[in-house]
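One protein chain omitted, others in place.
Let's turn to chain A:
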Amino acid sequence: MRAGVIGLILPPTFSFLEMMWRICPALAVGCTVVVLAPPASLTPLLLAQLAGELGQFPGILNVLSGPAALALALAAQPGVQKVAFCGAIEEGRALRRLLAGTGPELGLALGTESLMLLTDAADVDSAVEGVVDAAWSDRSPGGLRLLIQESVWDEAMRRLQARMARLRVGRGLDGAVDMGARGAAARELAQRYEQEALSQGAQVFQAGDVPLDSPFFPPTLVSELPPSSPCAQAEVPWPLVLASPFRTAKEALAVANGTPRGGGASVWSERLGQALELGYGLRVGTVWINAHGLRDPAVPAGGCKESGSSWHGGLDGLYEYLRPPGTPPRRPCHSQDLNYDTFGLAVPSALPAGPETGPSPAPPYGLFVGGRFQAPGARSSRPIRDAQGNLHGYVAEGGAKDIRVAVEAAHQAAPGWVGQSPGARAALLWALAAALECREPALASRLQRHGVQPKAAQAEVELSVRRLRAWGARAQAQSHSLQVAELRGPVLRLREPLGVLAIVCPDECPLLAFVSLLAPALAHGNTVVVVPSETCPIPALEVCQDMASSLPAGLVNVVTGDRDHLTRCLALHQDVQALWYFGSAQGSQFAEWASAGNLKPVWAKGGCPQAWDQEAGGAGPELELRAARTKALWLPMGD
């Protein structure tokens, strides 16, 4: 069902197409849109006027002209369910921090840089045309990072330079020009990058028929830039192309994935096997094989890593503006006085007030990291009290160091897990379900000690086992081919694992929530670091005992301790690919704020309890969507 009111924030240099890509799907699924446009642009106002003339539905499209700071006011309005932004990476980061906790979900589509891999088995002339499309034309979104295999370096550079000489720059509406100008700001950015590259010792080649006056900037090819220089890591602005060599395909992947951005990339190789290997290995949102920049409304386009995780086009583009039926609308949980610097920084000490009475407790549970139980770095434990206030047991007090070790273990286990066939993953999940079934009485009794009614406890355990089985069955290699008009050849929508997923479990339904969140994450090929319920982590730790024997090491890592502190560590960690937070409202706000560091997608419910036993809340399509990321793979065919 439709999400509600969508806020769209446009940066000072937005393109009409980008604006329409967001407004049209939102309206199409039944949402209404409020656009915050920069004061200097009139096009959105004209669009709103045209929409207003539709008569029957006034108010479906509203436009405000104002500064970006109004975004906070827009997001704080009740009823705004989602805010979408497309623009520069730093602006997106600032917006993420600004809107933390305000309620609406934030969809970011950032950055304009694309990537091209030119192998020695490529049609170099056609690849050069691809470079022109990618960086030296009015259709190009931004600059290009070009990786050329060493053996064809000279050939490629020669052809690039010859082709650049034929480019014509001039006024955009002149029919015979290739590139226009994009304003003084864009020109300055390009100029600055060029100056910096020159000062770092790079070779800069410019050519083409360019008018001398500003704001025209000639097509530019930068090479021999030392990889360690600052502008080698920065985003390449339009109309520059940064060329670097690579030796083997493996190196190409390492270099290509070695930037924080992950928008669109093209692979040029006539060897099908190599092209597909590179295409699947690139961590980007869209891959074109022997083409660049192809677009179609039926194909999702988006990114990963710091290019944001919002999509336009295709199914994913529509899901942006929908929410599953039965889920309540999002509510703000913003608290003005949340101190981001001190939230979760210190761990409150959990020393017992007085001497402990009662039977001597079992030895403390360790952290379950890397496939076995280990002592926490701080070498301390916290007591867990049951519903009557008696001591139930001790669990480890995890800290920053433990989170670091857990994330490392998860990354180590990731390639193996991703490489497993879906059938193997399903088998492992079923094995875990079977082990849990054997443990049903023990788990139920643990839950009862925490005040859950016996029948409810039994039901919770049974449902957990069923959910594990169900998600195991749904672990399939998901890719299906899309229909694209005007293209001969398939376009595949692949679903790939996110990587390392951090999950902070809620306090309600300690076992069921744990399993309901864990299972889809694993089924889709992710490895996880989980912080179980703070008040009742013991059922989760019992499950870990089964995981130690049935799952590969490092696949699931469970760290207990102070939830706020651990959330802080996970949210600030640059190498966690996504965070699912089901704790307090303040924690949600912090998680959203801190995710701006590496722009990881955060799923936080603002402290509202979920109905884990309902299908919609506990096993619904939202889990499926959020547990993996999409990649569009274009394969034009022809001989």
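To be clear about the criterion, contacts are C-beta pairs under 8 Å (C-beta built on N, C-alpha and C of every residue); 3 or more make two chains touch, one makes a residue touch a chain; residues count from 1.
Going forward, contacts and distances are computed from a predicted model.
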| item | value |
| --- | --- |
| UniProt protein name of the chain not shown, from "deoxyribose-phosphate aldolase", "Septin 12", "SAM-dependent MTase RsmB/NOP-type domain-containing protein" or "Myotubularin-related protein 11-like" | "deoxyribose-phosphate aldolase" |
| Of A:Ala37, A:Ala68, A:Ala100 or A:Ala122, the one touching the omitted chain in the full complex | A:Ala122 |
| Listed residues A:Pro422, A:Gly489 or A:Pro552, member touching the removed chain | A:Gly489 |
| Options A:Pro12, A:Pro329, A:Pro552 or A:Pro636, residue touching the unrepresented chain | A:Pro636 |
| Residues belonging to chain A that touch the chain removed from view | 121-127, 129-130, 158, 166, 175-176, 178, 268, 270, 290-291, 488-489, 636-639 |
